[in-house]
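Note that this is a trimmed complex: some chains were dropped, and none of the rest were shifted.
Which chain is which? They are A, B, C and D, in the order written, and residues in each are numbered from 1.
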Amino acid sequence: MAHIQVHRDDIDLDEPTLVEGLPGLGLVGKIAADHLVDVYDMEYYAACHCDGLPEIAVYAEGDPTVRPPVRIYADADEDLLVLQSDAPVSPSGATEFAGCLVSWFDANDVTPLFLSGMAAEQDGEPPAVYGISTGDGASMLTDADIEHPSQAGAITGPTGALIHEAQRTGLTGVGLVVEADRQFPDPAAARAVLQTAIGPLGDFQVDTEALVEQADQIAEAKQRLAEQLEASEDDSTSARPLGMYQ
Amino acid sequence: MAHIQVHRDDIDLDEPTLVEGLPGLGLVGKIAADHLVDVYDMEYYAACHCDGLPEIAVYAEGDPTVRPPVRIYADADEDLLVLQSDAPVSPSGATEFAGCLVSWFDANDVTPLFLSGMAAEQDGEPPAVYGISTGDGASMLTDADIEHPSQAGAITGPTGALIHEAQRTGLTGVGLVVEADRQFPDPAAARAVLQTAIGPLGDFQVDTEALVEQADQIAEAKQRLAEQLEASEDDSTSARPLGMYQ
Amino acid sequence: MAHIQVHRDDIDLDEPTLVEGLPGLGLVGKIAADHLVDVYDMEYYAACHCDGLPEIAVYAEGDPTVRPPVRIYADADEDLLVLQSDAPVSPSGATEFAGCLVSWFDANDVTPLFLSGMAAEQDGEPPAVYGISTGDGASMLTDADIEHPSQAGAITGPTGALIHEAQRTGLTGVGLVVEADRQFPDPAAARAVLQTAIGPLGDFQVDTEALVEQADQIAEAKQRLAEQLEASEDDSTSARPLGMYQ
Amino acid sequence: MAHIQVHRDDIDLDEPTLVEGLPGLGLVGKIAADHLVDVYDMEYYAACHCDGLPEIAVYAEGDPTVRPPVRIYADADEDLLVLQSDAPVSPSGATEFAGCLVSWFDANDVTPLFLSGMAAEQDGEPPAVYGISTGDGASMLTDADIEHPSQAGAITGPTGALIHEAQRTGLTGVGLVVEADRQFPDPAAARAVLQTAIGPLGDFQVDTEALVEQADQIAEAKQRLAEQLEASEDDSTSARPLGMYQ
């Protein structure tokens, strides 16, 4: 039953770019992905029903429609897809998820942009961003003027599994690594990767002013996040609010 | 062997509504479901023999008949089904259970009402209730005048898996989220969801006075529950009493 | 390979009654079953080679013959079978074991009497016994004048799985619940269930005087049991003595 | 791929006896088996490649040839086989191992002698030895004048699984239980079982003087064993010396 279930065949896409937004270090990917969905008012395009994903029921404020926790949003004008997730992918399910998602990318001519934070000291400098590539992605990095890695590294977790699978199968894609806060959501890092890499790669310019303004909200969210992580250890049935930067 | 085993084919139902009563936060679902079985003197209609359910032998006071721990009760007059459970569904078995139950709903034209508590401070206000939907359930919420979610959220656990599966397969259903006590059985929350949502959705009016009167029994039950939870860690064979609000 | 291996086809049985003696609360079942094997000098009739049972080699004092840990004994005169176990059935293996054993009961017209202790305060009163039933077992309880449950309850563990499976498949059987000591072997409870329920159900009268007399031995056995439980955490090969009421 | 791989088809055996030497309580089996290999200068006859056995590379002093950790040695003159193991068999792999080995015994007319220590106080008396049997092994015990068990008991662990499997399939074999030190290697117990049971059963007389003389080495080995057990918790690659009585 594992598959990507598209329910908006009416949205016309031509070799789209996909921005991957799984929760990870600094929540960089999730913040950037959620921001794109918000700014472009993107349409809920497809549900991810891959084995290994959490089976929970998610809903939005003011809208009774139940949605799965991992979804793809689309914008036909920008030929853009965004992978949005409301829950972490478990390490044990990462292999299944990577195979399920990357094979869909391949079958639908999707070029993925994978995102990962990298722990760094906060030194007042803007966070560094560099790019890595799978398939023929190296030329994309050159065309978008994105720097090569300044040191060797490894990307682990679900995003690491996705990039590994793209490499294994030869799918053209790009991974973007950005310095970020190790412990808390880092909208500044998300802004940096949107401005210096995702925009140039996807050939669009996205307004990121909101990310700056939301600094205060982030401070509040830090507190909320801590509480949610604590609560998530309970396996019995309950509904709980989804914060902006869960 | 996983299936729903109906042994009362003589009971005639026509596109029935089912109230799900799995144990969860505040035991809201279990209290509401057990109350319906009691008030309408519902018939034991079907046994749930889905993989992942606990294999224990359950019996009632004064009746020697052994029953499975998860059962469906029926009332032909109200075209009503209730899912009653005497034991928690383990998280690892939730996927199997959800597939088993939702496919039976689908094959038998059952419209499920899923119930979940949501932790809230006790502030003297009546507990808020709001509805979410799968398939074509949104219009049911509108017809019954049930509010939309006041904030985004996620339902986890076995009930979350059931709603997720209903959403995935497109089955029309409704989820009802009610503010409830995080730690103890909350008959007031169960009463609220029965009066403001289940009644209107099922097109019947149920007397909930008993729930108010049982407040004292609940206080006693709190103590009993704590003892039972402690005892449930023992895996060797033993019989133990089933309290009213286990 | 899972099956019941009968090696005494020469023993003639006609719709026999089987007394189940798995270790459980108060060791009620094991004490009662072992007592029957002893009093009627029953023959070793069949070996249980069901998946999930411990693979250990068991032997008796003065007899070099190795036997499996879970065995069935027979007495043709009383048309009686007893299930004797020298080791606990692990919770994870209970499902396999229940399916294996109950299908054999069904195929050989065996009517099982399942036994379970229920924790109770020692109040000087004789331990209460009540009966529950699967299939058409309710009339057996009535004929033998056995009380109905005085409160709702659930039987867990391997015996719970056996009764659950009998219920699921519709096999006629009886479960006997007796108040017993939660922590130590309780021959008084075993005696009560033999006198007030097993005897009447199986249509025989068994001398239980030995159980009274063995009270002193039990006191000693308490100490031995504590030592054995401690030793059983070691998985390497070793032989260890099997006490009377292990 | 699970099988016993014989690479010395040139060694001629006729219904041989096999002495099992898996590590267990007091290392009785391992000490006795290693002693036989040493005294009779036995040939490395077959490799055990059963599922569940540890996949490590073993080598001997002064000989570069890599060998598997569980091996069978042969001596044509005495029609004797010895099962030697340099590593413990994990409890989870014991079932697979028992099936693999016992079916080979059966196919090659091998009569196994299984060995197990039984914890006993050191009281100055020579350690007691008694025998148990599977298949038609009881007459072997009688012929060799080996005592019957002085109390009921159970043999657990890998050796228990082997005897259980021999019993289940009806293979003729013998189990020898000897009182031994619970915590340290016990060459005196190994000597007792060699002299009073293995020799008479296998129809040979083995010089066990070396076991007495090695008492001092054992004392040193106690210290080495403690260190090795500690080291064995590390799963990364490393070579480590194999002591005499590992």
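Keep in mind that, in the parts below, a contact is a pair of C-beta atoms (placed from the backbone, for glycine too) under 8 Å apart; a residue touches a chain by one contact, two chains touch by 3 or more.
None of the values given here were measured: they were computed from a predicted structure.
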item: Number of identical chains forming the whole complex, with 4 shown; value: 5
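The rule is short, and it goes like this: only the chains that are shown with their structure count from here on.
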item: Intersection of contact partners for chain B and chain C; value: none
item: Residue-number overlap at the chain C/chain D interface, same or different (half cut); value: different
item: Length of the line joining the C-alpha centres of chain B and chain D, rounded to whole Å; value: 58
item: CA centroid of chain C to CA centroid of chain D, Å; value: 36
item: Sequence positions of chain D contacting 2 or more other chains; value: none
item: Category of the chain touch graph - line, ring, star, complete, other; value: line
item: Pairs of chains, among all present, that meet the touch criterion; value: A-B, B-C, C-D
item: Touch list for chain A against partner chain B, complex; value: 5, 47, 49, 54-69, 86-87, 232, 235-242
item: Chain C partner contacts - residues on chain D that touch it in the complex; value: 22-25, 29, 88, 91, 94-95, 98, 116-119, 130-134, 137-138, 141, 148-161, 163-168, 175, 177
